[in-house]
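A short worksheet on the structure shown next.
Missing here: one protein chain of the complex. Every other protein chain is in place.
After this line comes chain A, so read on.
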Amino acid sequence: MGKSKVMLGGVAVIVVILAIMCISTYNGLVTSEENIDSQWAQVENQLQRRFDLIPNLVSTVEGYMTHEREIFENLAAARTAYGDATNVEEQAVANDALSETLSQLLVVVENYPTLKADAQFTRLMDELAGTENRLAVARKDYNEAVQDYNEDVRRFPGSLMASMFGFEKRNYFEGEEGVEENPAVDFGGE
């Protein structure tokens, strides 16, 4: 009689401990996932910011660069592609295309010294460079958050909780290989 009571007590204790572990693991997964979402919000913020800057850029330089139709067309296409993207992967690909087009534009700008000397243009380029930097930071933070979460989901005991409650691996924000450079904006002192 005594023995079975002790056993029952022991089992109860073990059950409680397991329950606590489960709860804390579950909560950990939730926190990780929330973190991803908040970092993603930052990424979208910066993407939107860049998206909004581009028309300004185009209108500022168009007057100077009247013969560069092709670049502007590419830029418009890349911008539209970003606007049409529906999930993270598509956005990443469109983002890289946009970055590449912008850097092409910057290369061409080198041929227009009067444009480089324009104060309005300089300010705009600073804004663009700043946005690219912020985007890179937000992207890195997001990817780190995704990494932490994916590790939690794949490791034990997180993997148990994940399969039970439907936590899935999330995608990194990365496009094609090799298109990861941010457009370099380099202004040497005059």
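Definition applied: a contact is a pair of C-beta atoms (placed from the backbone, for glycine too) under 8 Å apart; a residue touches a chain by one contact, two chains touch by 3 or more; residues count from 1.
Note that contacts and distances are computed from a predicted model.
Matching "ABC transporter permease", "TPM domain-containing protein", "PadR family transcriptional regulator" or "Tryptophan synthase alpha chain" against the UniProt entry of the left-out chain gives the name "TPM domain-containing protein". Interface note for the absent chain: among A:111, A:133 or A:163, the touching residue is A:133.
The omitted chain makes contact with just one of the residues A:31, A:59, A:122 or A:163: A:122. As for the chain not pictured, it touches chain A at residues 42, 119, 122-127, 129-131, 133-138, 186-190.
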